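One chain of protein is taken out of this complex; the other chains stay put.
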Amino acid sequence: MENLIALLIAAPLLGAAVLLVGGRRLDAVGHWIGTLLSFVSFVIGVVLFADLLGKGAEHRTLTQHLFSWVPVAGFQADVTFRLDQLSMTFVLLITGVGSLIHLYSVGYMEHDERRRRFFGYLNLFLAAMLLLVLADNYLLLYVGWEGVGLASYLLIGFWQHKPSAATAAKKAFLVNRVGDMGLSIAIMLMFTTFGSFAFGPVLSHAGDASEGRLTAIGLMLLLATCGKSAQVPLQSWLGDAMEGPTPVSALIHAATMVTAGVYLIVRSGAVFNAAPDAQLAVTVVGAVTLLFGAIVGCAKDDIKKALAGSTMSQIGYMVLAAGLGPIGYVFAIMHLVTHGFFKAGLFLGAGSVMHGMNDEVDMRKYGGLRRYMPVTFVTFGLGYLAIIGFPGLSGFFSKDKIIEAAFAKGGTDGWILGGVALLGAAITAFYMTRVMLMTFFGEERWKNQPTRSPEAPSAEPAAEHQGEHAEPHPHESPKVMTIPMIVLAVGSVLGGGFFSIGDRFLHWLEPVTGYSEGHSPVGAWTVTGATMVCLIIGVGIAWAQYGRKPVPAVAPRGSLLTRAARRDLLQDDFNHVVLVRGGEHLTRSLVYVDHTLVDGVVNGTAAGFGGLSSRLRRVQNGFARSYAVSMFGGAALLVAATLLMRAV
Amino acid sequence: MNPVNYLYLAALLFTIGATGVLIRRNAIVVFMCIELMLNACNLAFVAFSRMHGNLDGQIIAFFTMVVAAAEVVVGLAIIVSLFRTRHSASVDDASLMKL
């Protein structure tokens, strides 16, 4: 059975290689090859899952050693895969949602002439993501970690003839690199601390190392998480990443890649458990991002960017939970899985809406679409109910558990974190209701006006040939797109309940992540009640603002906070002024310094010798008699010197 | 007679020759002064030969004479051809090596 693990990765990797190297002759079938290989990987995943279920809880870790990767004295990195309950969960999520999104993309990218390449990149992403979760050591994980970064770069910049897409892709990669720096320093620290960076030695001996080192490792892992999972202060790339095609946003920037940070923290749980300061930092980052993303999500009129804010915020929940230690690990992963379902569904729904609306993304130009796109409306609606935590749907179970766990941390920290999580739930309810109302309800604002305003740069160009300024004719998407949406909607509805009844998910993951009950100062039902109150408040405010009153087609100026939130709370402006401008000045002045100073010193030396020689050259005046004088003078000097030496 | 006196004479002749080489412009005169210096050396060699009581100095003097004769042949030829091309025997006019 172990030998199947490598096949999980090999299938999509083969797909990527075939599609990218194969060239134009595969254009006609490329998308089906990609989709097929993705499904192959999913099937292998299911087989392995069945195998794991058949074993006892203690024997559910499979390892496969392929070959020795970097053998250098004292430094052993192997290509070894590890399949346990945690990675199994991810494998199913990645290949399952990934396959659905492959299927969806067949329809979504139908008119794009570079569809084969798109599927090649998607397969590359699957391979890298699977490598990330299956690696048995941190260095191999790092390969997957940067691999998904590369795939993300290629896919965000897929429409790279648009400068905005190319810039967004570059930004995503660079911000991620800052995080990657954290991961590589963490690996170096592990190597100096444990002499190894394989999961086994590091995690089983984490308790023996000094707390200072563990805290340093933890903080570096947190930095890595911030980069990949778009947490404050490295969150700025996620909004821009929506430049990519919508299936990409659904798969990479909602369901899987951005949650890699949560995986990293949960996987390294043993390190964090022994480093309370690092844990505290994790919870703080999670809590801040939770609010940050939610606030940004409230202000965006671009449907994808609103969902991106929401993604940020939901991952904030997961990071917060992961920072709580054994109380929260399981729930972080559970929320991650349910979020994978409903957020992917929401993005696919958004893509479906855009598909039918000439790629318009501005929600102020939607409205009343429920009559035209019933399937999209229902699936999107179910995703919406799931994310706001409507009782019985999957978000309700997973988010509620996280809020409980936050309170259960105890002390002042617990109250603050729990309060933030509750507030986040209210804001989530608000902005998601806003998205829902602006898109599917209200008057049909798209009528009698041209779409694709020039200031909507992220509009997707696939439909350019349909006439740029024609009035849109909203229509339901083809089956190949709606089926994945339906499947994901079913997952969003049933997933949470399935996991929570009988604590199935808890028992499944506990052997890997560990679990402790925690002592909540407030009862579980009190928390649930409070969450419900928050939910109702959020929905109510949104209804009052966007449901009862007509939505203006042009955004009002808004309060100071709204305007700041529209600009991602000014973080981009800060980056621009401090990092971009500052960096430009630095490099420009360094170029100048290199030219004038470093090179100048050398050229100056050369010029000095040149000057000296041009003086000395004058002695060679061509007059034989002056040469004779110097000869006589020299001879006389030599004689005098000899005599002088004799005398002494 | 004290052989050292010959050395004084040789030094005197050499100095006269050297001064002539340095201050005269006429190539013929410069050439004659060089001969003077060579012969001053010859005189010194012979005097040393006498003082030390061996023949080495005299042998070298013969060498010098042969070299001087050869030099006269080549040197005069150069001077004559210089005079033919430039109609001047001044050494300062022949400064082709100057940059």
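Letters A and B name the chains as they come in the text, with residue numbers starting at 1 for each one.
Rule of thumb we're sticking to: a contact is a pair of C-beta atoms (placed from the backbone, for glycine too) under 8 Å apart; a residue touches a chain by one contact, two chains touch by 3 or more.
Keep in mind that, in the parts below, contacts and distances are computed from a predicted model.
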Missing subunit (named according to UniProt) among the choices "Aspartate carbamoyltransferase", "Sarcosine oxidase subunit delta", "NADH-quinone oxidoreductase subunit M" or "Thiazole synthase": "NADH-quinone oxidoreductase subunit M"
Contacts of the hidden chain among displayed chains: A
Option from A:Val47, A:Ile185 or A:Ile486 whose C-beta touches the chain left out: A:Ile185
From A:Leu560, A:Val602 or A:Leu644, residue that would touch the chain that is not displayed: A:Val602
Of A:Val29, A:Leu561 or A:Leu586, the residue in touch with the unshown chain: A:Leu586
Given A:Gly147, A:Gly518 or A:Gly547, the one touching the chain that is not displayed: A:Gly147
Positions on subunit A where the hidden chain makes contact: 20, 67-75, 79, 139, 142-143, 145-147, 150, 153, 157, 160-163, 165-167, 170, 173-174, 177-178, 180-181, 184-185, 187-189, 191-196, 201-202, 204-205, 208-210, 213, 583, 586-588, 590-591, 594, 598-599, 601-602, 606
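Heads up, the rule we're going with is that only the chains that are shown with their structure count from here on.
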Whole-Å separation of chain centres (CA-atom averages), subunit A against subunit B: 95
Contact set on subunit B toward subunit A in their complex: 18, 21-23, 25, 30, 91-92, 94-99
Touching residues (chain side subunit A, partner subunit B) in the complex: 617, 620-625, 628-629, 632
